[in-house]
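The structure that follows is given in the form of structure tokens.
Just one protein chain is left out here, and the rest sit where they should.
Right, chain A next:
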Amino acid sequence: MRAQAVDHLSLLPLYAAAGAAVLVLLADLLIARRTATIATLAAGGLATVVCAIVTGDRAGTFCDPNGSACSWVPTPLAATAAVVFALLTVGVLALSTPSLRLGTAPVGEFCFLLAASMTGGVVVAYAGDLITLIVGLETLTLPLYLLVGLRRFAPGERVSTSGASASVTFFLISVISTAIALLGAALNYAATGALHFDRLIEGTGLTAPVATAGVALMVIGLAFKVAAVPLHAWAPPTYEGSPLPVAAYLSTASKLGGVLALAAIVTRLEAATLTAFLALLTMTVGNLVALRQTRMVRLLAWSSIAQAGYILAPLALGADGLEAAAAYTVFFVVLEFIAFGVVVALRPPGANGGDIASYRGAARRSPWLGAALVLSLAGLAGLPPGLAGLFAKVTIVDALIEGDQTWLAVVVAVNAVIALAYYVRVAALLYAGPPRIGIAVADPNLLESALNPRRPVTRAVAAALITATAAAVVLGFAPQILFDALS
């Protein structure tokens, strides 16, 4: 029995992410200052970015001594995903600073859980077998159950249980979905004996139905994580109940993890029909329900469900659609982060997303924030000036038509039209004039600005937003950067 050779260089991103989590814990314990803890996590996240870039594309490690199958596979996609995970973690941390300063959550715990979740994300990105994948996915999700419900209330503040109920909803659904995915993996293993992605094969002979059932269960279990219809119902209440930055994390990083996990299965095993069906339902239902939303976060939640449908569509092509799906996910994640970032900046610290109607005229009061939100909404709708979003749509339509799934491309196109209806409604509201009220007012604008005081945007939030917007603009003008990074 020979010990496995371990290539520590390829494990660097994991060391950096896990190290960040440990350091955050120690910093909280030993220094016990808010700024130090936050700085540690930020530094750890950036170190993870650097390590992922340094590691880049290498041979795998934790390999089977007899064959090529590895459990840790640094591919370009994995490196890109790890970079995105780490950057999102730092970004969400930046968005949380106003509420952390207010004390709505214990800083040490918050930062440690976020770092732990980032570690899970990195593991998902590099995972080369089913067990590593599911462990990574659980490490990604587990801290989020707590983060969703982690809310301290000031002495005079009205205590709300919405966070706790969101947390419980999320926990129950997630645990069930993991159980389903595990059952699927077990059935597949029983039928084919394969755990490594390289060795996943279709079942043959007597055990074929067992293997097929296993694949279907895995896809269904993982579809919960990306909130694909009909397995989506947990997402809107969970996003609505969680603190805004955590909702941002759920709809970006957590969704990216789910997409990677799902992609790992469907690009290697035959699940095209099921995936296409999920994609069709997800985008159509997501967009139609989003039309009727009146709460900001719920609207973003439903829109992100619909976006998951666009991501699933190229995955129905199997391995051919992987790059398109990954590219779309990155474009989407950047734009979605901007949207949540602007919502955080426009709302008081620790508040929820509020009604859409309360954003009336926000862009006239804060032109830059308004411009950023319009950029992100236009991008999510796939229109200029959100060029990143336009290229995202072009990418998946291109993949679908080249993969002879023209009907799915048509569905995507029709959905883009439906989606524009609600994006444009929000964007127009941002610039709308003061509402007409029953009584005569000498200067409605003055009254409006008195009722909606302009809130200063803290430096961390501004930095996160500027970085994300710059990223969206750069990706919009030079999307080839992303395509090069992914291949």
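Heads up, the rule we're going with is that contacts are C-beta pairs under 8 Å (C-beta built on N, C-alpha and C of every residue); 3 or more make two chains touch, one makes a residue touch a chain; residues count from 1.
Keep in mind that, in the parts below, contacts and distances are computed from a predicted model.
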Complex member absent from the view - protein name from UniProt, among "Aspartyl/glutamyl-tRNA(Asn/Gln) amidotransferase subunit C", "NADH-quinone oxidoreductase subunit M", "Peptide/nickel transport system permease protein" or "ATP-binding cassette domain-containing protein": "NADH-quinone oxidoreductase subunit M"
Selected residue (touches chain absent from view) among A:A409, A:V426, A:V457 or A:A472: A:A409
Hidden partner chain, residues of chain A it touches: 378, 383-385, 387, 390-391, 393-395, 397-398, 401-402, 406, 409-410, 413-414, 416-417, 420-421, 424-425, 428, 431, 479-480, 483
